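The structure under discussion is supplied below as structure tokens; questions concerning it will follow.
Left out: one protein chain. Kept in place: all the others.
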Amino acid sequence: MRYLPLDTEDRRAMLDVVGAKAIDELFADVPADALNPPLDLPDHAGEFAVERQMAAMAGKNRAAGAGPFFVGAGAYRHHVPATVDHIIQRSEFLTSYTPYQPEIAQGTLQYLFEFQTQVASLTGMDVANASMYDGSTACAEAALMARRVTRRDGILMSGSLHPHYESVTRMNGGLVGGKATVSEASPDGADNVIDLISDETACVIVQTPDVFGNVVDLEPIAKAAHDKGALLVAVVTEAVSLGALKSPGEMGADIVVGEGQSIGNALNFGGPYVGLFATRQKFMRNMPGRLCGETVDAGGKRGFVLTLSTREQHIRRDKATSNICTNSGLCALAFTIHMTLLGETGLRKLATLNHEAACATADALSAIDGVELVNDAFFNEFTLRLPKDAAEVVEALAAKDILAGVPGSRLWPEDESKHNLLIVAATELTQDKDIEAFANALKEVL
Amino acid sequence: MRYLPLDTEDRRAMLDVVGAKAIDELFADVPADALNPPLDLPDHAGEFAVERQMAAMAGKNRAAGAGPFFVGAGAYRHHVPATVDHIIQRSEFLTSYTPYQPEIAQGTLQYLFEFQTQVASLTGMDVANASMYDGSTACAEAALMARRVTRRDGILMSGSLHPHYESVTRMNGGLVGGKATVSEASPDGADNVIDLISDETACVIVQTPDVFGNVVDLEPIAKAAHDKGALLVAVVTEAVSLGALKSPGEMGADIVVGEGQSIGNALNFGGPYVGLFATRQKFMRNMPGRLCGETVDAGGKRGFVLTLSTREQHIRRDKATSNICTNSGLCALAFTIHMTLLGETGLRKLATLNHEAACATADALSAIDGVELVNDAFFNEFTLRLPKDAAEVVEALAAKDILAGVPGSRLWPEDESKHNLLIVAATELTQDKDIEAFANALKEVL
Amino acid sequence: IEEALIFETGHMAATGVDLPEPKGTRSRLGGLERKGTMNLPGLAEPEAMRHFVRLSQKNYAIDMGPFPLGSCTMKHNPRLNEKMARLPGFAEIHPLQPVSTVQGALELIDTLAGWLKELTGMPAVAMSPKAGAHGELCGMVTIKAALEARGEAETRTRVLAPESAHGTNPATAAQCGFTVDAIPADDTGRVDIEAFKAKLGDDVAAIMVTNPNTCGLFERDIREMADAVHEAGGYFYCDGANFNAIVGKVKPGDLGIDAMHINLHKTFSTPHGGGGPGSGPTVLSEALAPFAPIPYVVSDADGFHLIEKRSQEEGDHHSFGRMTAFHGQMGMFVRALTYMLSHGGDGLRQAAEDAVLNANYVLARLSAEMTPAFEGTCMHEALFNDDFLKDTGVGTLDFAKAMIDEGYHPMTMYFPLVVHGAMLIEPTETESRHELDLFCDALLSLAKEAKAGKADKFKAAPVLSPRRRLDETAAARKPVLRWEPSNDESMAAE
Partner (left out) sequence: IEEALIFETGHMAATGVDLPEPKGTRSRLGGLERKGTMNLPGLAEPEAMRHFVRLSQKNYAIDMGPFPLGSCTMKHNPRLNEKMARLPGFAEIHPLQPVSTVQGALELIDTLAGWLKELTGMPAVAMSPKAGAHGELCGMVTIKAALEARGEAETRTRVLAPESAHGTNPATAAQCGFTVDAIPADDTGRVDIEAFKAKLGDDVAAIMVTNPNTCGLFERDIREMADAVHEAGGYFYCDGANFNAIVGKVKPGDLGIDAMHINLHKTFSTPHGGGGPGSGPTVLSEALAPFAPIPYVVSDADGFHLIEKRSQEEGDHHSFGRMTAFHGQMGMFVRALTYMLSHGGDGLRQAAEDAVLNANYVLARLSAEMTPAFEGTCMHEALFNDDFLKDTGVGTLDFAKAMIDEGYHPMTMYFPLVVHGAMLIEPTETESRHELDLFCDALLSLAKEAKAGKADKFKAAPVLSPRRRLDETAAARKPVLRWEPSNDESMAAE
């Protein structure tokens, strides 16, 4: 077997050194009736047999690049430069370990330091951690952190937060006495979240652009939250929007969490992605997750280490700020490389192209009879109200090889009032001919 | 532009240092009316625009893996392990230079030494060079070398040598007074090449398996050549055959050249490939191309260098053994990695699988009425005589998405006696269902 | 050669990406346009390539040499896995595409789930956890949901875990609101079964046990533990971090466990990637399966379907909700299944045997100069204490750092906590005997040097690495977590 260097002779000789006659002597502690159970599994297979099997499965999926594609709602199809994927596959990055031995992990540590700097700058915050699993779990961790900081239990979420983020946050943030509440928010941007802030509120969680695509002004919410001693957690699921929009930090957020997939990472059917987590300097020691810090070595040279690990589970155990022991290192690297290639100049331009593509798509689709654009202000995603169940429309368009967006029933299966909504995203990869094909097909199926 | 690090400010500042006011002052020696000509070319384009354009072209080709595939005749579809392509893309191999500075090129030099050892062992020869452009140019270089060694001008080629090899060898080997002759060889293996050897013959060039797929016993030819003071050049276009067949060295060849594409390298529409060149110790200094040799460094450690470069053009200029200054480094690396993964054990098994696939294909096809298998002994390729022009059959099968092989008219456009021949190759990637599809379709179109 | 930060060499105007020119459409951003600079310079592509390649060269990696990290299972990462994960049909599909357009993706998840269930002997698996610790959280939240369904969530608040447990175990339990009660070890390095039984009671929600445990030993009383905790009304959570040692050899489901996470990067060769991404599917018993998180895949004659509602009309499944926004770490699923298909059932079993053999070989050879923490053979990792360093002036940390100068990554140090100056070595099955011999030779030679009084060398190590020992205390005292223009100035001023 190609991954196993030992051969029969090695095994025999090594058993001799160990002083065992047969390998199962080393498994003597296993209950005898449980050892070597039958396995209803195929035997080993060569590369091309495995490739065929995997390619057959891959071939049953419609790849984003194979035709018109407008699906978003928390994951976005962007172009990833070839350089990014090349670098993250370098052995020294791909097959390295968590940088607990900093002397031989400066490569990983330095890019994490660069990542943290980029995330803090993008979000307008002071500090960021070395990444989290994804945006939704980062959101839940933000709620937990706000509870630690404020010593309050109330987790107030806007109704226009991505419902999956809401579910994750409700589950995880709501453990140990957390109380989650959700505001009434309508697809056009109206939201009563400010009215619900109380003295029990640990944090208000608001997404911008929200799940319907609305660009949200966080300033009044921040002010209202701070007036009641609560923190404002801003959620960004489309990192490219940070190139066009005022940063959550500028608008008063205390914690910014986000999904970094859009920069450097493929769609991957939902994972792995890279969670962004940034906050103010004063809350630094309350942050979950790994942190990389600058220091010097015994020779006085600048170097980087994982730091403040006394917050973490492997030191603090049941008193840790979080049980997390993994970040999303390689995805963070992809983010950092892509962001470095873009630079501020490139990111701004990329954001503009995204916005323009969405405007063009919105114009083309909302010109169709019976189709209503619900948003006034949006970035690269918007919501349409259709004259019938959007899921049916999406299926009909998929049959024409157009992936039209996310129907309301997919995100809110229990809330029928949203089932006529279709959330549509456009990016720099959206071509005029895609928009045209979408509009024509939509006319046909309505 | 993404590949150009200088910006406008850099350029201005650097021109100041240079003492020029404008860039065109540095092009002052160019005739003024020729400077900055109009270019009827598009402007620069971003990655995804270029990708779309390239992918559109790629999409118009039928890839080997997309369906039944039986094309060979000098290039073969084999499986290349993912490890091979990963390693050759490492920056340190991909973007390194010819190892003229051995202190910082030991990686390249050591694998070349390993490559030379593998090639010598596979061919049954004493020494091999560090690779050549491809099999056909290696063949021409062998003819030139034989002329140098024997100081004769006659280049005798078997008629069952791949006609493209024959053409290249005739052109290049035939310069400066070389006289090329070709034997009468029939697809079933009969060949009068021995009868044509004379006192003017510098070398006899014989391919095995030959272009029709016949396995050729070189021993009698070697003996006849040596009796007349000529060298035997053996040509191998399918390197995998060396895992199953007696090596040319064992059968008395003086020079073995070959195409190494089958091991580690993709089809690539004909290039880049990797030419193999091996010979006897006594002819070592007459070899063309780069050679890597073992030595020690100033600290006494084993190391490798390019050696015997006094044969080469950059030292010897018009007295060089060849004008070649490039080898096929990266393709040789791919060969070495794949060969290392295979090992002797794997290569033998691979060869057996190839042979078995060809036998099964030959049996299935020759069972069809009107189809005649011309070969007795073959490795992974054989020739069918069809009842009509094979090119028509190939086109008809291509329309059914079956790539059936190489029709005689493609290789011998001027020789109509061969136009009913179809050369069919099978490899380890040939599946039973491919054979079945081929046989069924062939029945239909005949 | 030193490598500057991108912020120190990049230019604000530079970009390594060419994009088409915007058309100049009127913006509809609601007046919230970004103004001012973000202070994020760019690099042209050649500069960026060189920056990250040079950085990479300051790392140690499994492709360069052994990573003998106990509990971390750093094994070979096949590139076939990477290639498969990049097939457009896997990499370029969206988690919310119509289900009809991702049948192959659901098939892949279903197939992988099938392998995990067969290998663990468990009836259900939650695929969405993003990493091992996330899988633990999934398991413990599922247990909490089951207790709630039984009306015992308020009363069963205690979780038992061995002293030698991974830090994630108590952290996870605490995150779920449980209190953690440590079970002592016996002198063979395993759970003290009597002490354990004495701690059981009707306030016990679950036990969390790693098996093979963090001392590299199989908990031979595991069935007795399972029976006891079940009898006491609690659940058995097994930490599957060490599954690599027993995959194909034992099915945890045959031993009575209720939940176990599986680190796909440890047992099934998805790359560590310098600290992630991981993937931690959690297998569940019949008792816990109804509370598993959404979404999950089911299939019928029409194909594969996604269950995304918490409560299904048909059946009594009532999920506790979502672990994450989407379906879990699909990219890791592809890699893991590729690995499984490559190894097959026979190969996975062989891999476990080789992993255990390699560890015992290292244990046997190193025992010549180093002191094993416990008597007898081990499973997939060999544990030593620091007795052999007594009075040498060399500590476990010094010894480990000296390994760097020999070309090796240090082993796991000071863990498990129950062993003094612990050194935990896990070679894994992908090391050859030749490589193990070189490794053992190096360690034996270091041990001799330590005993020969060369403490200075150890205290100074490493000296051949890109950096010497780093001042972690200074880093934590006044944390600098990002570059700022002022950093440079203040560094320069010092």
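Should a chain be cited, it is by its letter among A, B and C, assigned in written order, with residues numbered from 1 in that chain.
The rule is short, and it goes like this: a contact is a pair of C-beta atoms (placed from the backbone, for glycine too) under 8 Å apart; a residue touches a chain by one contact, two chains touch by 3 or more.
None of the values given here were measured: they were computed from a predicted structure.
Novice: Quick one: jot down which shown chains the absent chain touches.
Specialist: The undisplayed chain, in the complete complex, is in contact with A, B, C.
Novice: Have a look at B:M157, B:C203 or B:I337 and name the one touching the chain we're not showing.
Specialist: Considering the complete complex, B:I337 is the one touching the chain left out.
Novice: Using the touch definition from the top, which of B:K21, B:K319 or B:K433 touches the missing chain?
Specialist: B:K319
Novice: Taking the full complex into account, what residues of chain A touch the chain not shown?
Specialist: Against the missing chain, chain A presents residues 1-5, 7-9, 44-47, 49, 81-83, 85-86, 91.
Novice: Spell out the interface residues on chain C facing the chain that's missing from view.
Specialist: Its contact residues with the unshown chain are 1, 9, 18, 44-47, 49-50, 53-54, 57, 63-65, 75-76, 78-79, 342, 407, 430-432, 434-435.
By definition in this document, only the chains that are shown with their structure count from here on.
Novice: Find the chain most remote from chain C, comparing centres computed as mean CA coordinates.
Specialist: The most distant chain relative to chain C turns out to be B.
Novice: Can you give the whole-Å distance between the Cα centres of chain B and chain C?
Specialist: Going by mean C-alpha positions, chain B sits 46 Å from chain C.
Novice: Could you state the distance in Å from the CA-based centre of chain A to that of chain B?
Specialist: Comparing mean C-alpha positions, chain B is 47 Å from chain A.
Novice: So what's the Cα centroid distance for chain A and chain C, whole Å?
Specialist: 19
Novice: Residue numbers in chain A touching 2 or more other chains?
Specialist: 2, 47, 81, 89-91, 341, 428
Novice: Identify all positions of chain C at which a residue touches two or more other chains, and write them in rising order.
Specialist: 11, 13-17, 19-20, 43, 45, 49, 53, 78, 80, 82-83
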